[in-house]
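The complex is shown incomplete by one protein chain, all other protein chains being positioned as in the whole.
So that you can tell them apart, the chains are marked A and B in the order they are listed, and the count of residues begins at 1 in each.
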């Protein structure tokens, strides 16, 4: 018996090895030959970002089976800085406003608002929202939640969200007990006054940090960090269970103020390896798959899956930052040489095939201010060599530097060809992989010569891609890791922030963008594209452009 | 015997102190920023400094070490930097999964290993011996990640009969594939061990006597030889259980099992200092315990060892 088992095992392995080799020979030749063609085709064809929901009336019930690519660190809005956590916070809590599919601000806990002047916002709140513990939601909770973010005792990393509120600085320095600019007029009215006009503030209220918590729940815990996995919000789902490396379970909130979600709950498994997630989906154990780049072609060409694939451009803009006050990139000629040396078109079309579109500037398509046809640094190896020679480098004396990145397979897959191209142009680039946290710390401290990072929209406004990334006051932790410093840029973006005329503001954004491109502070590589695949019985799924906008209220299961 | 036991256990104390010191120094030199994990992006300098203060990261090495160890002695392993979860709780959640995986793998390893070992010993220097040895050797030469990926491909993608990752509801079918990979890999060691122990026993005089008396070969092998060979084999099996218990890192990682092995790797990669410390200490205790069990079983078999 045992012997037979052993034989079967050996036989199977041998069989498999052979089969894999042959299946490899047969298939893989054809898609790669037409790499370029396939990708452009697909971009035109697959533009849908909603699964059909027309087939019948939505049904209630069913558990949606999904997965998370990594562990959660917290479910406390004050500390949820990662994209994944922000998404989950939006399912458990609500904020005053939320975003629709396209990123437009729409009402949530605030049913309406008015703006008596450029720096005042008056919110009228819904009166039927309840926390999961049964406590009613009122204006006091808004004030508590927002002040909690600013409270130095809490130590939230998101204080900057409310820093522009009048009296925030005094409150943070302990000079006052409450924030002057957040006033509770009555149980269902909140008035927020800003230090000076700041147009993007309203949309910032949709960020995870601005989600509303219940004071009674938080104060149960002497150490507020213990609240992390005991979340109680007003959101469409209630917390059930979380276990590291294993699963995260939530159930529908029957009393959700705008009507309960169709599904009874979500079962998120934690699956770190992308190819494992693919196998699980194909085995029928998952309802949703975030298709890994490597499998997009295969799955979208499979007629069994093709109708259930959603795709959409995201607001994630990937770049390589070149540190301004460090050799060798303190020389604008070297920065420009760097930009010309990389054939982004070829790399994105191969390595990020289908999963990214070439990016040419900070402002992503989909935000007002984006300009088509911008291509400041087309691939031009001769020009790169010329610029390097001008800067005093030669074959004997190549321009060597380290390109830092956070350690992941997909990052290396993208950066290896970039490294190879840079080396062809006369650079000598060394890739240095670091663990994410130490990487972020080192980059923020300005230790990297060059680094690979991305920037996604916290709120849908072009300002979010300019001020934090390039303003001199944002050096380091703020977002301007490259230590970019151009007083002219600072002046224009500050002016834009104060400008309430919309068209005028957009023009100023574009002017600011041009300056950063001319200075070659960052080489913009690509904007990522999201591909989601659902089981046929999943209806009404949508891709929202803002990462935390989907509250899973549209999705329903036909089974 | 009891004296010997007590002496051995007392001798473990300096070992465990050494283990904790080595682990702590290793983590201490890790280039990483635990604070970054806690405060996140865009945090102000004050918040960062506050966090450093809270964690005691600004204190010198020996103070950090001593305060950690005094907590451990009080039974407090601390909380993860990453998710604020109690380390003790994490161990209690994850260790049973690793233990289950180990148990199943161990069963496979013992059954397959002893069978193959006995066969190749009995048929020493025959074609069967060569084939069995060649195949087992091929098995041991296959890296776990390679066999894991192959098995996932066969059962998960082709046949679609087995779940390929996670523990689902914790039932045995989720452990089958990883146990198979791990168990067959360690079966090879068991087989080699069994073979050499059997060969040694078979050469002994009493077996020759039994054979010369004309007792049936099967009885000689199973009644006389096996029984005697089992003693050294089983002591070594205790050790292999210990190895399996702490050697399932890659298997757990590939099959997405939330056991202690994959969690330890996670902690090391993320510089989750209290977690790394806790897991290493715990696994060292287990490992040392198994070492002790092996020594005790040796001492039981061979009393002279005690005075060595």
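Here is the rule we use: contacts are C-beta pairs under 8 Å (C-beta built on N, C-alpha and C of every residue); 3 or more make two chains touch, one makes a residue touch a chain.
What we mean here is this: contacts and distances are computed from a predicted model.
Chain not shown in the complex: UniProt lists it as "Oligopeptide transport system permease protein", one of "Response regulator transcription factor", "Oligopeptide transport system permease protein", "Monosaccharide ABC transporter membrane protein (CUT2 family)" or "Histidine kinase". Taking every chain of the complex into account, the chain not shown here touches A, B. Touch with the chain omitted from the figure is made, among B:151, B:221, B:276 or B:296, by B:276.
Residue B:133 is the one among B:50, B:88 or B:133 that touches the chain missing from this view. Contact with the chain not shown here comes from a single listed residue; of A:203, A:275 or A:482, that residue is A:275.
Mapped onto chain B, the footprint of the missing chain covers residues 11, 14-16, 18-19, 22-23, 26-27, 29-31, 130, 133-134, 137-138, 140-146, 149, 153, 157, 189, 193, 196, 199-200, 236, 246-247, 249-250, 253, 261, 264-265, 268-269, 271, 276, 280, 283-284, 287-288, 291.
Seen from chain A, the chain kept out of the figure touches residues 17, 20-21, 23-29, 31-32, 35, 273-275, 278-279, 292-295, 297-298, 343, 346-347, 349-351, 407, 409-410, 412-413, 416-417, 419-420, 423, 431-433, 435.
Definition applied: only the chains that are shown with their structure count from here on.
Chain A and chain B have centres, each the mean of its CA atoms, that are 39 Å apart.
Residue ranges of chain B in contact with chain A, taken from their complex: 31-37, 39-44, 46-47, 50-51, 82-85, 90, 93-94, 111-112, 115-116, 119, 135, 147, 150, 152-154, 156-158, 160, 163-167, 180, 184, 254, 256, 258, 262-263, 266, 269-271. Residue ranges on chain A touching chain B, taken from their complex, read 2-3, 5-6, 9-10, 12-13, 16-17, 20, 71-74, 79, 81-82, 152, 155-160, 225-226, 228-229, 243-246, 269-273, 276, 279-280, 282-285, 407, 435-438, 440-442, 444, 477-479.
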